[in-house]
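Omission of a single protein chain aside, the complex is shown with its protein chains in their original locations.
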Amino acid sequence: MSEASVIHDIGYQRYTGRRLGRTAVFSAIYVHGIRAAFGLGRSAKSKIFPWLVAGIVLLVAVIVAAVRSQTGVVVFNYIQFADSMSWLVIFFVAIIAPELVSRDMRSGVLPLYFSRPLRAADYIGAKFVALASAVWLLLGVPQLVMFVGAAFTTKTGMKGVWNELGDLLPGWAYSLLWAVVFASISLLIASLTGKRAFAAAGIVATFLMTTPVVGVLSILPSSTAQHLAGLASPMSLISGIGTWLIPSANAGFPVDRFGPVYGIEAFTLIAGCLLLLLARYRKVASL
Amino acid sequence: MSTLELQNVSRWYGNVVAVNDISLNLGPGVTGLLGPNGAGKTTVLHMMAGFLNPSRGTVTIDGKPTWRNPAVYRDLGLVNEREAVHGFLTAYEFVLASAKMHKLPDAPGAARRALELVEMTDAQDRRIETYSKGMRQRTRVAAALVHAPQVLLLDEPFNGMDPRQRMHMMTLLHSLGDQGHTILFSSHILEEVEQVSGTVQVIVAGRLAASGDYRKIRRLMTNRPHVFAVQSSDDRQLAVALIGETSVSGVEIANTGLTVRAADYGSFTRALPRIALDRGIRLRKLLPSDESLESVFSYLLEA
Partner (left out) sequence: MTTVAYITARGLFGRRRVLLLLPLPLLLVGLAALCRSYNVNPADWGVPVLTALGLAVVLPVTALIVGTGVLGSEVDDGTIVHILTKPMPRSNIILAKLGVAVGVTAVTAAVPLFIAGTMADSVRLGLALAAGAAIGACAYTAFFLMLSLLTRRPVLLGLVYILVWEGLLGRFVSGTRVLSIEQYVIAISDKIAPTDLLTGRVSLPVAIVMSSIFVIGGTLLAIDRLRSFSMAGETS
C-alpha cells in the first residue's frame, strides 16, 4: 500500500470547443422570455391569463373588421384600437412582467444566472425586448387581422390595399411605442419584489393611479396645464405622441404645440426605467 | 396517557395513492417514523395533526378525530418540516403568543420554561429572522411544547442541527417519552432513529412495512440469514464444526475472523456455545453484523 496516490482522469474534461457568443446568450433569454410570457412549454394554468387577454383583444379586432366589411363603418382605426385596449394591456403586463422578473428573484436563481458569462445589461435587455415583443404581438396581430379584413373587402382594388397598408404601418409603430413604454415601466416595478402577486398589484395600482391625475390636470384653468396633463399617465402620454406624430388618426389627446415635449418625456421615461433596472441588477447578491 | 390511533387509513390524490391502508397504534414513549423519501411520512403526520383528512379510515387521539376538531390541539403539538416562522417576532414573543393562544394561565412563565428546555434563553430577545437554522428549529419545538402536550409530532426535527444540539434534542425527547408522553418523529437518517428510539414504524411506498423494535423485526425476517462476525482462538476448526450445523447456511474465513450466515437465529445462538465448548475453542468476539437499523431498513425496502 505504498504506491503514490493518484487521481485518474476518468472523464471530467474541460470544454475546449467552440463557444457561442453574447448574441446566443441574449437570444436564449429572449426566447425563454417570450415562451414564459405566453405560457408555452408550461402547464395549462400559466396559459390562461395571457391567452384570455389575447383572445379578448383579438375578438374585438375581429368584430371591428367584420363591422367594417359589412357596413363600411370604421369603428376604430388602428391607433384608436390600441388606445381602447389600454386596460387589457395593463392587465397583460401586470401578469407577465412578474412572471419574467419576480420569479427569478424569488427562486434564488440569480446567482446561478450571473455566475455565467451573462452581463446584467444583456439579462435586462433580453427580458425587456421579450416583454415588449409580447405586448407588440398582443396589439399587432389583431391590427393585422383588421388590416386583412379591410384589405379583402376594399372596393378600390390595389390602391385600397395600399392605402390600408399605409394606415397599418403607423398603427404598428404606435403599438410598438405602447409595447416599449409599458414594458419598461412594468419591468421596473416588478423587479422591486420577489412576490408575483405584489408586483402585479403594484403595476396595476401605478397605472391606475395616474389616470385620474390626468383628469384633474386637464381641468385646471391654465391651458398649458391642460395640454401638458397627458404627461402624467403613460396611456395619455402615448396617446399624445400619437396625436403629435400621426395627426390624421385622431388619437384623442390634444397636445397643441407640446408634441415634442411628449416625445422627450417618453424617451426619458423609457431610458430612465431601463437604467434603474440596470442599477438594480448590478449587485445580484443583495437581491 | 394518550393513544394515537390510525385505523385503515388511506389517502389518495386522484390516481396516486399516497397512503395505503395503514393501521397503527402509538402509545407512550418515543417512536420513529421511518421511510424513504416520498414514502408518505409527511402525509401520515399531517393526517395525525389534523391538516389532511383521510380519504378512508379514521385518525383519532383518545377516540377523538383530529380532522376539523381544533379542541384536539390541547393535547397535541406539531413541529412541521417547513421552517417558516413569523420572522419579525423574537423567540420569546413567538413562544409567548403560542402560550397565549393556548390560553395557559401563566403564559409568560410557561414560555420561559419552554425556552429553557430547548436552551434558547440567551437569544430569546432577538428577532427570529436573525437566527440560524438550528435555532429556528429549537424555537419551533419550544412553541410546540409550551402547553405540555400529551402527544408530540415532529417532522424531521433534527434537520439543520449541529451534533451538540442534536444530542440535546434527543435527550429531551427521551425524557419526555419516559415521562409518559407519546412522541412520534419522522426521519430518514437512520443513525438518528437508532439513537433516539428502538421502536420504529416503517413506511414504504405508502404502506406500513413493519412496526416495533427494530431488533425484533430483524429476527422476524427469517428468509434472510443473520450475519455474525465471530473471532475465536481457532477459526478454521470452528468453521469446520459450524458448517456441519443445520442452522448455518454459510461460513467465510478471512484474516479478521469468521463471517457466519445463520438461517435460524435461535438454534444458532444455542448451538454455538455448545460447539465451542465441545472443541475447547475460546470465543473472543460474537457480533450480529446486520442487526443495525440500516440493514433492517434496506431489507424492508427490497422486500
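Every chain is named by a letter (A and B) in the order it is written, and numbering of its residues begins at 1.
Keep this in mind: a residue touches a chain if its C-beta (ideal position, glycine included) is under 8 Å from a C-beta of that chain, and two chains touch if they have at least 3 such contacts.
Since the structure is predicted, the reported quantities are computational estimates derived from the model, not experimental observations.
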Residue, one of A:I90, A:A120, A:L168 or A:I238, that touches the chain absent here: A:I90
Option from B:G14, B:P70 or B:G280 whose C-beta touches the chain left out: B:P70
Residue in contact with the excluded chain [from B:V9, B:V85, B:L117 or B:V248]: B:V85
Missing-chain contacts mapped onto subunit A: 49, 87, 90-91, 94-95, 197-198, 200-202, 204-205, 208-209, 211-213, 215-216, 219-221
Touching residues (missing chain, whole complex) on subunit B: 13, 18, 37-38, 40, 42-43, 46, 49, 51-53, 68, 70-74, 76-78, 80-82, 84-86, 88-89, 94, 97-98, 100-103, 140, 143-144
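The working rule: only the chains that are shown with their structure count from here on.
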Whole-Å gap separating subunit A and subunit B, where each centre is the average of the chain's CA atoms: 55
